[in-house]
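Got a structure for you, written out below as structure tokens; questions coming shortly.
Entry: chain A
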Amino acid sequence: MLEIKKLTMQFGALKSISDLDITVNKGEIVSVIGPNGAGKTTLFNVVTGIYKPTEGDVLLDGKSIAGKDPAVVNRLGIARTFQNVRLFLNMSVIENVMAATYAQTKSNIFSSALGLPASRKEEKEVRAKAEELLSFFGTRLTGYRWEQPAYSLSYANRRRLEIARALATNPKVLLLDEPAAGMNPKETQEITEVIGRLRSEKDLTILVIEHDMHVVEGISDRVIALDHGVKIAEGSFDSVATHPDVVEAYLGKGSADRK
Partner candidate 1 sequence: SGTVAIMAPLTGGVAFIGVEQANFAKLAVADYNKKNGTTFVTKDYDTQLDAAQASTQAPNIVADKTTIGIVGPAGSQEVLATGGLFGANDIAVVSPSATRTNLTAGTYPSFFRSVPNDSQQGPGDADYMVKTLKAKEVTVIEEKTAYGTGLATEVMGQLKKLKVKATKYSVNEKNADYAALVTRVSKTSDFVFVTFQDAAKSQSVAQELIKQKKKAVVFGSDGSDQPTFKTKGAYISAFAPDIKGIASSAAVIAGFKSTYNKTDADITTFGPPAYVAAQVIVEAAGRVCAAGGTANAKNTLAEIFKTKIAKSVLGSAIAFTAQGDVKGGRFYVFQIQADGSRKLIG
Partner candidate 2 sequence: MTTPLLTLENVDTYYGAIHILQNLSLTVNEGELVCLLGGNACGKSTTLKTALGMVSPKNGKITFAGEDVTNKNTSVRVKLGIAVVPENRRLFGPMTVLENLKIGAYVRGEADPADLERVFELFPKLKDRQSQLAGTLSGGEQQMVAVGRALMSRPRLLLMDEPSMGLSPRLVEQSFEMIAGLHQQGISMLVVEQNANMALSVADRGYVLQTGRIVLEGKASDLAGHEELRRAYLGR
């Protein structure tokens, strides 16, 4: 589904990603782990078109998307969340989600201004869709919260809303950057389940960056470990988590004790 071929991303003298090959199959959940600065977020940024790769290519369903405008990449079916949550803070919760249906909807400024039936109908559909997506997170983002401004949300809820917003763009592939960061263990567990459900109910291919090994263990079909922009291990969670390089560079000696 998503193929990353010989990808290199260089900033000045610094190679954040070098010569990276990753293949993600349809319906898979792949976790990307690695020490801080390994190039995980950079990978996402390249895939979604925020950075133009120095070398290499990114293929979606066999077609190259490298270097395309982020909006185009999104329209082709890749949606993401951000490591440092970027919501539309002054818009309401439901508006955040509705706004993200922009590319899927058609009513233009004239039909809206004239209030044509088609545009009214579309508006209803969009709202229904947003409500459905928000209900994905149980009661956390439903009901009266729809109309609250995004800035009034707690950090964890913001992360949830970001996921809902990404889903509203009807993606085939979903990229989640540290979805559980800043959540307490209870919430972490909840988000782990949600990610699982996303795949089954929404028929999504998901790529996750996460530092919380409970989450990684709980969701991954496959784990890829990066360090210095290079893949150092790939495989099932157990095999990667015990890989000596990964333990050395990433997990630390304590991990074995804690496990």
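Selection criteria: all candidates are chains of the complex that A comes from, given by their letters.
Convention: a contact is a pair of C-beta atoms (placed from the backbone, for glycine too) under 8 Å apart; a residue touches a chain by one contact, two chains touch by 3 or more; residues count from 1.
Nothing here was measured: the structure is a model prediction, and the numbers come from that model.
Any copy counted, the candidate of 1 or 2 that touches chain A in this complex is 2. Contact residues on chain A toward candidate 2 in their complex (touch as defined above): 11, 14, 33-39, 41, 83-84, 153-157, 178, 181-189, 211, 213-214, 249-252, 254-255.
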